[in-house]
Each structure stands twice: as C-alpha cells, then as structure tokens.
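Have a look at this one before I ask anything.
Removed from the display is one protein chain of the complex; every other protein chain stays in position.
Chain naming follows the written order as A and B, and within any one chain the residues start at number 1.
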Amino acid sequence: MPDLQPWSRLRMGVDYYPEHWDVSMWEEDALLMKRTGVKIVRLAEFAWSRLEPAEGQFDFTWLDQAVDLFHHHDIGVVLGTPTNTPPRWLTDSCPDVLPITASGQPVHAGVRGHRCFNSPSMRTYASRIVHRLAEHYAGHPAVEGWQIDNEYWLLECHCTACNERFREWVKAKYETLDEVNRSWGTVVWSGEFNDWTQITTPLGGSPFQNPSYLLDYYRFQSASAAQFQQEQIALIRKLAPEHYITHNFHSYPQKLDLHQIGEELDFASFDYYPNTSPDKTSTGPYSGALSLDLTRGIKQRGFWIMEQLSGPPGCWFPMWRTPQPGFIRAFAWQTIARGADTVVHFRWRSALQGAEQYWHGLIDHSNVPGRRFEEFTQLCEEVNKAAANLSGTTVQSEAAILYASDQLLSMGIQKQSEGLDYYENIKQWHKALTKLGIGVDVIHTDAQLDSYKLVIAPHLYLMDEALAERLESYAASGGTVILTTRSGVKQMNNICHMEQLPALLSRCAGVTVSEYDPIGKDAHIITTGDASYACSQWNDLLVPQTAEPIAWYNDDFYCGTPAVTRNRFGEGTVYYTGTQPEEAYLIRLLREAASVAGLSCFDKELPEGVQLTVRTGEQASYLFVLNLSREEAVVELEAAYPSLLTGEVSGRELTLPPYGVEILELPREHA
Amino acid sequence: MPDLQPWSRLRMGVDYYPEHWDVSMWEEDALLMKRTGVKIVRLAEFAWSRLEPAEGQFDFTWLDQAVDLFHHHDIGVVLGTPTNTPPRWLTDSCPDVLPITASGQPVHAGVRGHRCFNSPSMRTYASRIVHRLAEHYAGHPAVEGWQIDNEYWLLECHCTACNERFREWVKAKYETLDEVNRSWGTVVWSGEFNDWTQITTPLGGSPFQNPSYLLDYYRFQSASAAQFQQEQIALIRKLAPEHYITHNFHSYPQKLDLHQIGEELDFASFDYYPNTSPDKTSTGPYSGALSLDLTRGIKQRGFWIMEQLSGPPGCWFPMWRTPQPGFIRAFAWQTIARGADTVVHFRWRSALQGAEQYWHGLIDHSNVPGRRFEEFTQLCEEVNKAAANLSGTTVQSEAAILYASDQLLSMGIQKQSEGLDYYENIKQWHKALTKLGIGVDVIHTDAQLDSYKLVIAPHLYLMDEALAERLESYAASGGTVILTTRSGVKQMNNICHMEQLPALLSRCAGVTVSEYDPIGKDAHIITTGDASYACSQWNDLLVPQTAEPIAWYNDDFYCGTPAVTRNRFGEGTVYYTGTQPEEAYLIRLLREAASVAGLSCFDKELPEGVQLTVRTGEQASYLFVLNLSREEAVVELEAAYPSLLTGEVSGRELTLPPYGVEILELPREHA
Partner (left out) sequence: MPDLQPWSRLRMGVDYYPEHWDVSMWEEDALLMKRTGVKIVRLAEFAWSRLEPAEGQFDFTWLDQAVDLFHHHDIGVVLGTPTNTPPRWLTDSCPDVLPITASGQPVHAGVRGHRCFNSPSMRTYASRIVHRLAEHYAGHPAVEGWQIDNEYWLLECHCTACNERFREWVKAKYETLDEVNRSWGTVVWSGEFNDWTQITTPLGGSPFQNPSYLLDYYRFQSASAAQFQQEQIALIRKLAPEHYITHNFHSYPQKLDLHQIGEELDFASFDYYPNTSPDKTSTGPYSGALSLDLTRGIKQRGFWIMEQLSGPPGCWFPMWRTPQPGFIRAFAWQTIARGADTVVHFRWRSALQGAEQYWHGLIDHSNVPGRRFEEFTQLCEEVNKAAANLSGTTVQSEAAILYASDQLLSMGIQKQSEGLDYYENIKQWHKALTKLGIGVDVIHTDAQLDSYKLVIAPHLYLMDEALAERLESYAASGGTVILTTRSGVKQMNNICHMEQLPALLSRCAGVTVSEYDPIGKDAHIITTGDASYACSQWNDLLVPQTAEPIAWYNDDFYCGTPAVTRNRFGEGTVYYTGTQPEEAYLIRLLREAASVAGLSCFDKELPEGVQLTVRTGEQASYLFVLNLSREEAVVELEAAYPSLLTGEVSGRELTLPPYGVEILELPREHA
C-alpha cells in the first residue's frame, strides 16, 4: 500500500486528557496504551486555559512532555484546537466571544461551545493560539494531524457581529433590497425591507418567522461555522503542510451543513455513541448505520471515529445502561465495516471532575481496568491483526440516498404533517436497504450519480432546474430513481413552485399530484393488488401521466387512487411513492427496484440487527457480518468463505452469537 | 327587502391579496371569481408596506387598480385596515410600536400582531394610514365597508405606555389608593400601594399574582384594544359614513372582552376553521356551533364569516387533514344556518411565500383548481340561488346561555379543580341543547332576558346585586333558569363574598351549599332515583331551603346529599346543579327544563353530528338540517316540507348523506 494516506491505515486510538491527571500517572497510562495496542491518541482539544493560562502567556511544556511520551511509545498524536472552550480570561475581557440568544442573553460558559463563530475577539484569539500550536508542533515526529474545534452545531447567535455579518451575507447574495424582498416574499404581512439596517437575525418574540428568511439565516450560520473553521485550517495548512485535518461531527441530524463544513477537511470524523439500552437494540444499530454512511458521504471516502462509546454515557441525562459483553467490540467493528479507518475510543479513563464525570471511559474512576477494558484489549488485537488486510480497502456502493441540510432545514421550518420528518424517513429507507443487505452511500444532492445503479431521493422538497435535470439525465441514461412525497415543492429560496407537484420532477416521474391529504398519524392502507400495507404521514393523490400505478389507496374518499407509480424514462426508471408506507412495503419496493436496477439483494430480509457490508481493496474484498443484537442470529450466505478473524472457513449458514462479528474474505470475482 | 342593511344580504366572498401575485394574474382571478359566483372580496388587511412604503409616502395606485377591477366585475370590496402588521420602517424608527413581554423583551415582527394597542407611535401612524385610506376609498362605488385590524387577542404588554395608561385606568376607576388597596385586597402579603407609581403591569418573576389586580389588568388590556379600534372607527365614520365596519374575531375562548370590542361595530365577523380530522368529528361541529352562536350574540344580530376554511390549515402546526368531500360546503351552510349573512372563504389561492404557505386556499399553489374549488363553486351557486329567500331572515331563539369574558378570566386566574373549565362546560351545555334541537343564543350576562323562555347560566362566578336581581326578576316573571356550581362566589372585583354559596343567588335558587368537594377527575355518581349518572369536577353539598332535590350524590361520605335542586320562584323555576354531570344527565335535565319552560325539543336526541336550526323572515321560515359527520344520518321530522335547495318535498324521515345539507321551508305557523 505505497500510496496510502497516513490517515487511511486501520488503527485503534483513545482520547486522553493529560491535563486532567497528575503527571505521575502519564507514564503508566502510556505504557498500558502501548501494550493494549493503541496506535493513536487525541490530545488537547479543550486545554486552552493550560496552553495560554493568561492572555498572551503561552505554556506548551506540559503538552510537549505528553507528546514526547507518546512518541516514545510509538503512539501517534492528533491535536485538537482548543477553540470550543475559550478560557475565563478571554470571556471575561472580551464578552463579545459569548453567543447571544434571541432575547439578548449571553450564553455563559458551562457545557462548552460558549463562543460565537463570528465574534471578532474569538476570531483573533483563536487564530493566535492555533498559529502558535501549529508552529510549535509542525515538526514534532509524533504529531500527525489536527481536529479543528469540537462537535459544531448550528448556533443561533444574535450578537452584533452576527447581525453585521448576516447583513453582509445577505447583501452579497442578493445585492439589492428589492431582490431580498422578492426572494423572501416579504410582501406578506408588510415585512418588506427598505433599509439594509432593518435586516437582522430573528430577534425573538414571535414564535414563527418567514421561512425563506429563516432558511437563509440558518445557511448564514452554517457558513459562519465553515468560515470560522477555515481560518484555522488555512493557518495549519501553511505552518504544518504535512498534517491532515479533520473535524468530529456528532449527533445527526444536525441543522449544520455537514458538506460545507467538510469541504476543506482531509476526512470527516464522527463521535459515535450507539444506544446501549435493550429497548433500543432494534433501532439503535440501524440509526447508527445511517450515521456512519452519512459521515462517509461527507467526503465520499474513509473516515474516522474520533469518539467511540466505551461505557455508559450520562451527565446531561440519567446514565444509560452499561454496554453488554460484546457491545463495545461489535459497534467498533460496525464503524470499520462502514468505512472507518481509525477508531478512537472516548475516553481512556472516566473523568473524576468537571461536568462529564459520568460519560464513562474504558477504565473506571477507580483506575482499575475491568470487563470493558478487557473487551477493548481484544478488539485492539483483532484490529491490529486485520490491519494488514483491511488498510486501504474502502466501501463501494451501487445504491445511494440523497441528503442535504437545506432539505432538512426547510422541512423543519414548517412541519408538513404529524410524524413526517425528513431525517426519520431517510432512516426508514436506509433500514429497508440494510435489511436487504444492499450497501448504500448517503451523499449530497449535488454529488455525482453516475456510479450508482439505484438512487433513493426522499423528500427533495427544495428543487431547482439544475437538480431536476441532473436526476432526469441520470434516469434517462439508465438509472433507477425513487422519489417520494413532498418533492419539488419549493424553489431553493423556500418559496413554493406554482406548478402541480412534484413540479419539476413531474417530467421524469410521469405523474402529477392532484391533491394531498396530510394524514399524519391516522391509519391508512395501500394495496398492490396482492397485498395490503399500512401507510401514514401523507397521501398524495396521483394522476399518472406516462407512469403506471403499482399501488393504490384502499380507503377514504380516494380509495382506488394511485399511491405509488413507476415510470419508464429514457433508459431508466423513476418510482414515485405518494405516501410513507410501512417497512414491509419499502422492502418490497426496494427489492423490485433493485431488480430493475440490476443490483443484487437478499431474497429474505436479514434477521433484525444483522448488518452486512463489504470493504473492497486492490487485493481482496471482505464481507463484514455483524450481529448487533442481544439474540443469536443465523445468516444464509451464498457460499462458505475463510474468516479473517479466525482463519477458519465459515459454513454457508453462519451462526452469530449476540454481538457476534465475522469478517470473511470474498473470492476475487467479488472485488 | 327594502330596508335590508347592505351587509345583511346573503353572499359568498373570498379573501384575496393582490399584492401577493403578479399583476398579470389579477384579471384572470377576478374573472374566475365572478364566474364562480363570488360577490365580495376582502383586500389589503396586511398591506401597509405597500400602501405606505416609506414614512409618509403613500401609494394607493395598485389597490385602486385592484378595486377598479373588482368593481368592473360587480364584486364588492371590504378593505382591511393594515394595522395588524406595522411595516419595518415603522418598527425600526419607532420601536415603542412593539409589545414588551413581562421580562422586558420586545415582541419583534414575525407572525403578525407586533404592535402594542397603547403605543403612542402606533396610534399616530395607524390613524394616519386609516385616515388616508378612508378618505381615498370613501367614494369608490365598489368599496362597501371595513374590517378593522385583524384577529385581536388580549395582549399582555408591559411597555411604558401600557404602564402609564394602566395607572390612569386604575386611577379613573378607583380614584384613591385606599380604594385600590381595598378593592384588590392588597393587605394580603404586604402588597399595599402608597404611591401611584407603584402600580405597574405584572412585571414578572412571580408565576402568580393577586387575582383582583390581574383581572383589572386584563380588563384594562381589553379596553385598550377597544380604544385602539375606536380611533379607527371614528375616522371611518367621519370620512366614509356610508360604509359598514366590522372586525374578524377568532379562536374562542378569547381572554378579550368580545362584547366591549363589538360595541361600536356594525356587525361581528368570525374566522371559522372547523377541525377536519376524523377524530374530531364528534366535537368539532359542536364546538363550532357554539363559536357561531357566540359570534351572533356579540351584536345579537346576523354576522359574517370573514375567513372560512377552504383546505388544510397548517404552518404553526403540522397540517390538518384535507377536508372530506362535502365538508367545505356543509360547514359553510352551518355558518348561514346559525346567522351568518356573508361567508368569505380564506383564501382564493394558497400563498406561495411567507409564513402562511400551508394555510391552504380554495385553489392550490399550482393554480390548478381542483376538487375543493369545485365544491366551492357548487356552494356559491346554491347560496346565490337561496339568497332571495334567505336574505333578511334571522335566527331567533327561545333559549339563551349567558357568557362573559369577566367570568372566563376570573375562573382562569385561579383554576377551581382539575378539569373544571368555564368555556368547556359551556360547550357541554351548548352541545346538550343542540342534540335536543333547541336553538340557543349565547349572550352577555348583561343582555336582556325577557324574550327567552329558558336561560342557562353556567358558572356565574362573579356576581353583584344587579345581576342577581336581574335573574331573580326574570325568574319571578316566569322564566326558567339553570344555575351551576361556582356561582355567586365572588364580587366583581374578584374578592369572595362572605356568604354561603351560591351567595346572592341563594334567594332565587332556594338552596345553600354547606360545603364542597373539588373532585376534579375522580369518578363520582349521582342518582335521580330511577337512574344513575357519572359526574365530575366539583361536588357542592346542597341544603335545600325552599328548593326540592331532584338528584342526589350516590357515593362518598355525602352519599344521599342533594346534588341538583329545582326551586319554584315567583312564576318561574330555578335549577341548581351542584356538580358537572355527564351529557346524558344534561340532556335529561334540559328536556325537563324545556318542558317546564314551554319550549319544544326532540324526544330522542339527534344523531351525533346532526344539527338543526331555523332562520326566520317576514315571509317564511327555513329549517336547516345538517349532517356534519362522516356517517349517513336519519332525522325524524314533524312533517314533510319542500326543500329550498332542490324544490322537492322531503320525506318526514329525512336521510342525509355524510356532510349532507337540507334546507326546508316551514309552513307559515312556524314563522
């Protein structure tokens, strides 16, 4: 693997905070890490007050000592820039650092993130500390790369700087107030602006706002985060050009534009905390699978887990259940199975102090390694052994789900019907694909589609001619597309199209919506002729133009009206689902679409909790078979394959214990 | 009908916002309205930023063009004064326009109503725009009248002006601080005022306040709305004396004093959005019936629907279900059946932009008229055809329910028991009357009672000698009165009477309450001797003085104690219900009371969702038989009558399809 990027090697890591522990403990910690098989540590992300204890007084000696120590033990270092937690002296002397709520209250220090992306002071001081750090560690042999800040979320800040920058952003986008008024539809309710100073952040008081304005405000805040990050990236690229740069995303869905944030990163990272509760086993692993696929889609390449669950989380909520035996190992393998190259566990040892004492690490407060640490040790051994084979392999999918934060935001601004949720519906499609064993990329609506056989495009609510034409051209050239309700509803400025739905997509879908019924949580039925299925949320009454109906409503005043259609478009096929059917129908429809698209899938669904994915490399392909459930599971494979973990050849009927993991080497033709 | 007021003709209308649409669409829209049978449009209510784009720069040309267009098509125009939505230049240059919350935060523009009724700037600029509009349109042949502002609600504003005016209002009412202290009972908890400046709006921090003070603060805010409105009315009366003036009330119950607001109006209007959900069919049409009867009661005459449901509402909440076939027509007829003379549908076409995009109009965003528009077309035809007969007819009732915002407010300030709600209990009484086919007026407690045979007076919680004497005198002269729990509890200043309940009403009810048990949602039973009924909320233990018990508690330590009594008082009869019984008992009691009062009613209850009302004119009377449900319904009539809609004679047994409507001409003796 000569041209493998430094970040693409398969490795295990831990998050470690030397500043939280007496210096006398460091050596023993580092030694145990080394023995356990840890290859990388993340350091320093929140340590601003130790790196710059007072304004302009920098002290990197302690970090030098820690980095040297890890270097000594052959453990690589990723440094976090500490900008998520400005220190007291900074918020004290420059209160403009703090975000301001809609009612004008500062967001004081507490649970991190007490910094406005647009604050001039924040920008100044953040650049200075990052400059110093990059300069200092550029040449250190242990330091490989950087994590910028920590777990961004979309701030809704209303400080003076945010107001000024928002005004500039709007001016840059629209140039004239007339264009602003037109694009936001401000004529409604006398909201027209006749002076630039009238443009402000949503200042509060009214619970609802003009949706076009609000969408732009969110876009602006997302752009602010990206710009804030870019200042740091530019410094590091200049001072430490050999280092890689990432950011640790978390908790999807995020209002933030992940793809915009990801643009200048080398790779994306994700902080992964799958739910440990037995009540959540059925949904937890599927929701997690989507998170991982979505993270892989940010850069459309391998990614890192920068924080991986190591024990019961807690603190902001009552503690979760402790992970069952096998849970920590299985969910770490799940991340690798879906494209993670490095898995960093959070955290080495549970914090004794501060607000995160019960976000448990691998080792408990007592510093006595226990059951969870043993499991981590086994995991490290396995990963390190498999690294030779798996490093350089990647996940390659023939199906894609389209996703964009713009769609998420606009559908969130005005709730369509009770229960209709953009991201939750994507979860439903993703789970149905997963149960059929179909690997899927989750990619931005702007991404290239050519390499896919099947594209599922849930709720393309905002739609312009360019996007419509890309889908048309994809379908015309032989692609298979699945469209859903609430597609083509609006222009990119969140103003409705004056056209029968799915508006611009009617051309390729060959269908129009004569009217719709927002059924919400009311129970309704569709029929395919041979079987009936429950549906909910929304019913579009369809009028096929060139399409043929393949399912019909079976109740209410529109009984007999088409509910799902299929349209031959050029060389391809476009499905339109006018309602949100239950999982059984999604699976049926996907199985048909997969067949149309020439994509193989499992005849029977996989057992609940079982997930299959493939990593493919130049030499070989590896099939990951994971049982992410508390029950034993049996999977019928096409053939028997040798196990990368045990070296033995599996049976065709593979029996996996609870949280069982198998990795099989596929014969050449699969690669 | 020579002396019919211009607003009393039966007509169909729509709400139209020319400023939301390209001018090229206006002509086609107006033409389609005309063809559909629309006779009236409401224009301009929120269009301030178009009528006065910058301070003092007025531009009525676009509205002239629209008004001329409608005039050309023989469609009358009601203009809304645009004061609900002050434009940006106004809130920007005069921030005192914005209401202020208890915590001192301005309520910025968003979902309308961002204006304090007492703001000096608001008063000045509102008067100026209304003056200009009235002056300009006074003589236009298409313009008939005005809607002042839009959908008032009781503001709880705490701006400087509200504080000053509240202080003046209190001073005017009580003259001395001693009297304020006495009337509010401020001695409790050292709340005594010794300087007028100490009197403020309820400034926040404490979740609860002195109830006498709070009631007066609400009264003041209601008076502020009335005064705000009166400034506009006075201008229009002077400049356009031929025009009628109304306001569109909405969403009952409102804390606002509807009768005070209604005082200077020519007639009341209501914005009517009956619930489209199948789960709400049982309550929806009854709740709506009360809203309509209450609106009719504001001026005790015919009223308008200024906004009538035309499709699924949404935006502030997930969209509702689409109206079933027949729903739009049936609920429009319901408003006419209960006294609406003009029904204006909201809105012609769904908005493409702004915060109300999913409050659907008759025509969808696509501008392709569909099923709902077809139904509206049929409705217009029917109404226009029936107008000759129905114009000038009115609803005349022999039963009345008393209602006052004072009662609503004071019972809301201190919750009596879990589930005991003033307005919800009025709904129960109103529904029971409706199921018996008894038409009922909902009138203010101060209204004349002489014309009624039966008066239901739920929860006359605030009571003074004058009101007690009016009820006594009504009963003494032969009237039948039904009183309930929580009557006579307090003086008008929200301070308790020191007397056994029902205090001043004990004289006519012939009963006292020895003690009470606030049972809330606990299940209890009353018995009439021959049957048992559930009761809830509150149990008064009754001691008959001159009354006779007609129902008794059947459990708990007061088993056997009277629960309901009947008292002969002069020529009349007074019932006292010491608990809130289930509907079956309310129907039983009302049937008895109706018989005592000499009022006819249905022997059996009407089927669920079926409502009967009569409009009476000089020439004839018309019986409306509506099936506001999803199920077919059969109604047994006294005789067969000719149908105004079809011209055919109905059978005595009338079968109505779901959402079926029948209008029957009654023989002369019914008139």
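Keep in mind that, in the parts below, a contact is a pair of C-beta atoms (placed from the backbone, for glycine too) under 8 Å apart; a residue touches a chain by one contact, two chains touch by 3 or more.
Note that this is a predicted model, so its numbers are computed, not measured.
*Asks:* Check the options B:Pro99, B:Gly185 or B:Pro549 and report the residue that touches the missing chain.
*Replies:* B:Gly185
*Asks:* Any idea which of A:Gln65, A:Thr322 or A:Ser595 touches the chain not displayed?
*Replies:* Touching the chain that is not displayed is residue A:Thr322.
*Asks:* Which of these, B:Asn210, B:Thr322, B:Gln580 or B:Ser650, touches the one chain of the complex that we don't see?
*Replies:* Considering the complete complex, B:Asn210 is the one touching the chain left out.
*Asks:* Where the complex has a chain not shown, which of A:Asp15, A:Asp257 or A:Glu356 is the residue touching it?
*Replies:* A:Glu356
*Asks:* Suppose we count only contacts with the excluded chain; which residues of subunit A make the list?
*Replies:* Touching the chain left out of view, subunit A contributes residues 17, 19-20, 46-50, 53-54, 82, 85-89, 92, 98-99, 101, 103, 105-112, 114, 277-279, 312, 314-322, 324-325, 350-358, 364-368, 370-372.
*Asks:* If the missing chain were put back, which residues of subunit B would it touch?
*Replies:* Touch set of subunit B with respect to the missing chain: 103-104, 184-195, 197-198, 202-212, 414-420, 495-501, 514-520, 522, 557.
Here is the rule we go by: only the chains that are shown with their structure count from here on.
*Asks:* Could you work out how far the Cα centre of subunit A sits from that of subunit B, in whole Å?
*Replies:* Distance between chain centres, rounded to whole Å: 50 Å.
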